[in-house]
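Starting off with a structure, shown below.
Only one protein chain is missing; all other protein chains are in place.
A, B and C are the chain letters, set down in written order, and residue numbers restart from 1 in every chain.
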Amino acid sequence: MSSSNSNPSIRDERLSDERLVELQESVRSNWKTGAAVDFEDAIAFHESLPEHKRFARVLESASSPLLQPRAGVPTLEKQIDLLRSLHEDGGAELLPTTIDSYTRDNEYEKAQTGLEETRSTGTNELNGFPAVNHGVEGCRELIDDVDAPIEVRHGTPDARLLASITFAGGFQSFEGGPISYNIPYTSGYTLEETIEHWQFVDRLAGAYTERGVTINREPFGPLTGTLVPPSIAITVMLVEGLLAATQGVRSITLGYGQLGNLVQDVAALRALRSLGEEYLPDDVTVTTVFHEWMGGFPPDESRAYGVITLGGATAAIAEPDKVITKSPQEFKGVPTCEANVAGIRATRQMMEMVHEQSLVLDGVDDEQGLIERSTHALMDAILDLGDGDVARGTVRAFDTGALDVPFPSSECAAGDVLPARDDDGRVRLLKFGDLAIDADSKEVHDARLDERAQTEGRDPSFRLVADDVDAITDGRLIGRPEGGEGDAN
Amino acid sequence: MSSSNSNPSIRDERLSDERLVELQESVRSNWKTGAAVDFEDAIAFHESLPEHKRFARVLESASSPLLQPRAGVPTLEKQIDLLRSLHEDGGAELLPTTIDSYTRDNEYEKAQTGLEETRSTGTNELNGFPAVNHGVEGCRELIDDVDAPIEVRHGTPDARLLASITFAGGFQSFEGGPISYNIPYTSGYTLEETIEHWQFVDRLAGAYTERGVTINREPFGPLTGTLVPPSIAITVMLVEGLLAATQGVRSITLGYGQLGNLVQDVAALRALRSLGEEYLPDDVTVTTVFHEWMGGFPPDESRAYGVITLGGATAAIAEPDKVITKSPQEFKGVPTCEANVAGIRATRQMMEMVHEQSLVLDGVDDEQGLIERSTHALMDAILDLGDGDVARGTVRAFDTGALDVPFPSSECAAGDVLPARDDDGRVRLLKFGDLAIDADSKEVHDARLDERAQTEGRDPSFRLVADDVDAITDGRLIGRPEGGEGDAN
Amino acid sequence: MATIVLGVIGSDAHVVGITILEHALEDAGFDVHNLGVQTSQSEFVDAAAEHDADAVLVSSLYGHAQQDCEGFHDELAAAGLDPVTYVGGNLSVGQEEFETVRQRFRAMGFDRVFEPGTQPEVAITTLHEDLEETASVPEHVVVEQ
Partner (left out) sequence: MATIVLGVIGSDAHVVGITILEHALEDAGFDVHNLGVQTSQSEFVDAAAEHDADAVLVSSLYGHAQQDCEGFHDELAAAGLDPVTYVGGNLSVGQEEFETVRQRFRAMGFDRVFEPGTQPEVAITTLHEDLEETASVPEHVVVEQ
């Protein structure tokens, strides 16, 4: 059961100028570096940046998918080196700065300790870059010293101070959103709280945007990274896109994480783009990002390359605007710079080779139709439940289970949906809970999973789900029981 | 101009029993280890082998593509370790023993020196395993100590002694053929000579086969590994298959090397199988093998993985019976065992993930039709030129240029055909020389290359061919001029 | 049947692993109390006391396990508890050798330290082994999983 009440006061309304200033004042006092945040000074800094460091401009004007890895280390010097190397050796056109877990928890004191320990011991005691502790000046040094646009990537439910400091520090792209950085990333916040927090972040991005400094916002598409059916992921993207647009965001990158079935992934990326165009206001520039497989990786680097390059092939066919690459060391821990470079280069090789070919796959249109129909049903339910207000509707939808996510960390989502792969490896739902997708779509899911149950001669159960979760780690796509692969292919 | 005369005496006829014995006697005297060859004793040894070491049986009964790397080191002990590791760590179902270059030249004395130097210095002074020098006993030790079927892979124009010793030594599969191990591998033999040599090898394999010990034979499909159009490669496969069948070979694996365009590669593998069934006698079991990219590799391992895994994806769709894997160290030199294992594992991961999916690609049937039509034209020309005799016809076809191979090492082929990629990355012919493919097929090649010339705004020339040869090394599929990619995709 | 307390420590939110573990342990017949993600040391200790847990299984994926587990065994001792303790997941930041990591967590008091990707079956087998006789720390265990 969800902990939020079902009569939420939250509304999808633009925060007033006064409220923005008021909130900014209170937020900046949360850690000492907040004092350095000054909007006018920040605008001036952004205006001083060359064209090729303007995130939205670079992303939106690209003619083929740009590559961006994930990467963050505690110290400024090492972060600069790391990003330079990813750009120069890896050829990443867009760069990341991944934030450490303490900062995500707003535990700046602990982050400070970790940063200082790292400086004294030389080994990384944080799993990312503590941008709040580095402050506005630290961020600007990073922006100045690295020759490509950089995005803040994190997982912070309450990212208000992080946004204030990194925007002032010159970053022009910011990942996350009230659902996508709540449900997979924390158990400590209600959706109302995170929607409120992200309204501030988006409103702040909107304020910069109004002044001609476009801040790109990127809802986190993969959610829990674990067999999330496309319609659920896309619905969350649309909701977060709508909420951001209300606050004045004009550059929105909707995301989706590789599931591993080529047809389904291509269909989902196309649906993401077309639904994004359909639902988001005309004055928003919609781009899309494809994340290479976000679930559990194979333990060895060689097999990890197989997963990564399948992502590259998918991207070459679907042509999203951006691809977030994985490294071959994903299984074990935060990757070395070399491994990150290797992930980018392997992806690029595959993409370049496949991109030249006009590949037309059977069944993409049907699958896209299914995804769009289910997503429409979910969006309808949300808007209904909210009496036309997407913020209220979202809270109620999660409360009632009309919207749900598999394997949520947070209790905001019922967690009653259970995904499983069908005989073709496409992700379907085994259990719908109270999910508000249409009956036709449900029939498709049921029929496809029945096929699989027959192929394998076993009843669908949690065991099957667990097998599917492990499958790619184990070197396969579908978690077939030993020796029971059937001959349906 | 070819050095062979155009009125060849060679005929596609089965060598008599007497001739076989006579040749065997003379061949075995070429190096001291030949003395140990004894047919009856060899049959007994083969019969003592367990089922899972019988090459043809394992290959022909497999339900999905088997993986086989390339690998050979000079000493027996290290070769045993290497193969065990490829089998156990890499999961290769079929194993190789790649022979060193001196043995390929029948320079057993030099191979002996290299072997002895390797033993004393500990560093590998040969680029493969000198099976003749190891002799029948050495080979049997290898077969006994390794728990999977092993093939002899080499590149030897005159492999008569090598075959005699390795067959007696327990190997049940032998790569090569009179054209495929002549034209790309040497400049020192006429086709008549190599056909004669391989008639002996095939006849010997046939003699074992008659006694119930099936020796699998595998013509080398990739030829020069460098942009060989499918119809040319397949024609050579059919010719070598026919010649082998005449001598009594009953298990033939026809090969094809990845070109990088998915549609063309899938079409070619399907054409290879169907033409193999069409041309080869009914009592021959035809299987197919797909070689991962045989041309120049990217220098860095990460990008090499992109090339290798695209091969894996292709294999998963086309489902040949066997896949020969490459290692990520291909560019630089003979790979370490670990790199070889990595190549197998990356391939496997991609294959397993893609194999579960039913992927139907547009255009495969058309491309297959084109390949089959061109191949029929080439086969017709050969049989015409030989007055129905494929051996004589082949010699004459190469003499006249009716059959030709791009970038031949040998003067037996005119080398007047020049390949280039079309706008979609499929390999076409820019120059046909006197190649006997039909006018319709030529029109397709011309039209497709015109498209590309237009996209790039440059006239087709050797420069374009050279750019295409380098393209994959440079991280692309098509050798576009800088900044001239056009927007045809 | 033995009682097990299970959770993800610190501010780590990786939930998939413990969800799978929970199901597997329940299927194996254990009485499982899954505290979920982002569980503090004291929540672990309280739950262990409340349910009189035979074993406490701590999961940590995100790399901050060491900081999060510091002093955990003192807390348990202070509460008068001595359950079998396991820790598993991706226990350090980066690509450190697992053996080094294991030593470190062993020194912190964990009875067993599991490497990334440990299958539930392994946990079940060792739980059976370790909880066979008494619920106290088995001194005889030599072969680490």
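Keep this in mind: contacts are C-beta pairs under 8 Å (C-beta built on N, C-alpha and C of every residue); 3 or more make two chains touch, one makes a residue touch a chain.
Quick caveat: nothing in here was measured; it's all calculated off a predicted structure.
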> Considering the complete complex, which visible chains touch the unshown chain?
Replying inline: B
>> With the missing chain put back, one of B:33, B:79, B:97 or B:124 would touch it. Which one?
In response: B:124
> Any idea which of B:231, B:329 or B:400 touches the chain not displayed?
Replying inline: B:329
> Which of these, B:26, B:48, B:61 or B:187, touches the one chain of the complex that we don't see?
Replying inline: B:187
>> So one chain is hidden, and I want to know which residue out of B:112, B:226, B:357 or B:455 touches that hidden chain in the complete assembly.
In response: B:226
> What is the set of subunit B residues that contact the non-displayed chain in the whole complex?
Replying inline: 101-102, 104-105, 107, 110, 114, 124-127, 155, 184-188, 224, 226, 295-296, 299, 329, 331-336, 339, 407-410, 462, 466, 469, 473
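Definition applied: only the chains that are shown with their structure count from here on.
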> Think of each chain as a node with edges to the chains it touches; is that a line, ring, star, complete or other?
Replying inline: line
> Between subunit B and subunit C, what is the separation of their C-alpha centroids in Å?
Replying inline: 54
> What whole-Å value do you get for the distance between subunit A and subunit C if each is reduced to the mean of its CA atoms?
Replying inline: 30
